[in-house]
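Below are the structure tokens for one structure; questions will follow.
Here the complex is missing one protein chain, while the rest keep their positions.
This part shows subunit A:
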Amino acid sequence: MKWRNPKTLATLLLATTLLIGGCSGNNNKPENTGNTGNTGTNSGNEEAADTSPVTFTFFGADASPNWNNMQDDVGKYITEKTGVTIEAEYDVGAGGGENKLALMAASGDVPDFIFAKGSLSSLVDAGLIIDLAPLIEEHAPNIKKIFSENMNRLKYSNEDQAIYQIVTNGGVDQQYFDAGGGFEIQQRVLKELGYPEVRTVEDFENVLREYVKLHPETDGQPTIPLTLNADDWRIMISVTNPAFLATGAPDDGEYYVNPETYEAMLHYKRPEEKEYFRWLNKMYNEGLLDKDTFVQKDDQYKAKIASGRVLGLIDQEWGYQDAENALKTAGKDEYTYAHFPVTLTEEYQDKSFQPAGVDGYGIAITTEAKDPVRLIKFLDWLASDEGQVLRNWGIEGKHYTVDANGQRVIPAEIQDRKVNDASNFQKETGIGQYRIFSAHYGDGVKDSTGNYYTTNFPEQIVAGYTEAEKETLAAYNATTWKDLFPSEADLPAKDWGALYNMPVPTDGDYQVTFQKTQDIIRKRIPEAVLTKPENFDKVYDDFLAELDKAGAKEMEAEYTELVKARVALFTGKEVK
């Protein structure tokens, strides 16, 4: 009796360990990843859509605070129609997902599908992403239709012409009706100063200086003339990218590409940009640039904007949207921001709207996906007219109605909530929440019923503005912010697409050098801005020398080759 218990216990323990050992043994075996597209052939003939409940896991590299686990109206409808539930995880904080995705690439532990942004190539190199080309060919007529002649642009590279992602962060055939970038100034500032012309950084600076002199305090707290967001990768959006935008160059990530020779160089090396940073330096030394700029975190930045005491920003609207929404919810419309295509001097032209063609971040399916065919069919359903309208407009009868002329109309009270209570509205309805999940047409494209696919068309955009915004726009003789910017019609599409999306070699020295230059940039640019004006030249020149010392020249040469190969892939041009 005495021995009975320990014996059973010991046997039990042993059995457990064997079990655990057995399991881990199985897990360790790398799954054979051959079942990419071929599985499709068997299930291709069963045409009736499968709507049995299924759950797909997902990771999104951008933070998505309004994600409601598909318990929103659109989400429920999607599940009802397709049987699919998306179990999503998003990156937190400033987002970007690099760390999380690097771990995924290392461990092979990936969800069924991924919005990987710039980290896609590390997953591809780890053999974790499947080629979508055969799946699209067989099961995704809608996706095929959307990309049609642009299918070439989905291909990964010249050497590896597989399709690893469906571009979803940008709409196809997108026409821009509204501008969300440039330099921003609060409506109240413009109103009080009588809507002055804001064309150059000098104008911008004068407006801020004048207003802060008149109102050194906002709601009892000190007014901040200008603040920027330098938390982690946001430094690129708010501090370094504006340097090329304000000096007439388009967005090619960290590089500037010469449109004639396709030579690439780190954009910081352009002499014009040095002048831009000199201007920031001056702003700082005059006390116009917030002293917290390079110290504050993303949430502190947004909190400041939400308090209404920041007069000017240099950022993209999506970067401070949450804070602006808070202002709108609080009824402080006059604290929201107007957008201007400000450049260093009048000789430059803002190239924010230079089209890159179809190219961008997108959705990728991993080797872990249990049923890639079902998944691609789901993505294809989302890309259908029904799916696109659902994702953009919501549910008929609830979020929009169709009038006697067959036009989709958003009822006034819905539109009001959409503008003034945006976060809660998105959380409840799910409208806008499913944009990145599948391919879609851009703004300005009409469906078979003659309606626009998206809710962003000129009339709707104007309806989306607050009264304060409309007032400002009227004062500048414009209907949308876009009207103030140089139009894409005057700017030729870039042959090399969106370079931030071009896969770069993960082997060899390129990545290391790039990382090193990034470290230098993120350290030296703040230093240059914060230094005394008489030191600026020295700090900036040392910075450029340091880049070359870290191997920037060789890196640029390697990048130039990649750009040329890409131009050849996209356009079929012969590039030497």
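Basically, a residue touches a chain if its C-beta (ideal position, glycine included) is under 8 Å from a C-beta of that chain, and two chains touch if they have at least 3 such contacts; residues count from 1.
In this section, contacts and distances are computed from a predicted model.
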| item | value |
| --- | --- |
| Undepicted complex member, UniProt protein name, chosen from "Carbon monoxide dehydrogenase small chain", "NADH-quinone oxidoreductase subunit K", "Na+/H+ antiporter MnhB subunit-related protein" or "Sugar ABC transporter permease" | "Sugar ABC transporter permease" |
| Contacting the left-out chain in the complete assembly, out of A:286, A:299 or A:396 | A:299 |
| Sole residue of A:76, A:446 or A:523 that reaches the chain not shown, by the stated touch rule | A:523 |
| Residue among A:261, A:424 or A:506 that touches the chain left out of view | A:506 |
| Absent chain, residues of subunit A that touch it | 3, 6-7, 9-11, 13-14, 16-17, 20-21, 24-25, 28-30, 93, 98-99, 102-103, 105-106, 108, 122, 125-128, 222, 230-231, 235, 291-292, 294-297, 299-300, 506-507, 511-512, 514-516, 519, 522-523, 525-527, 530 |
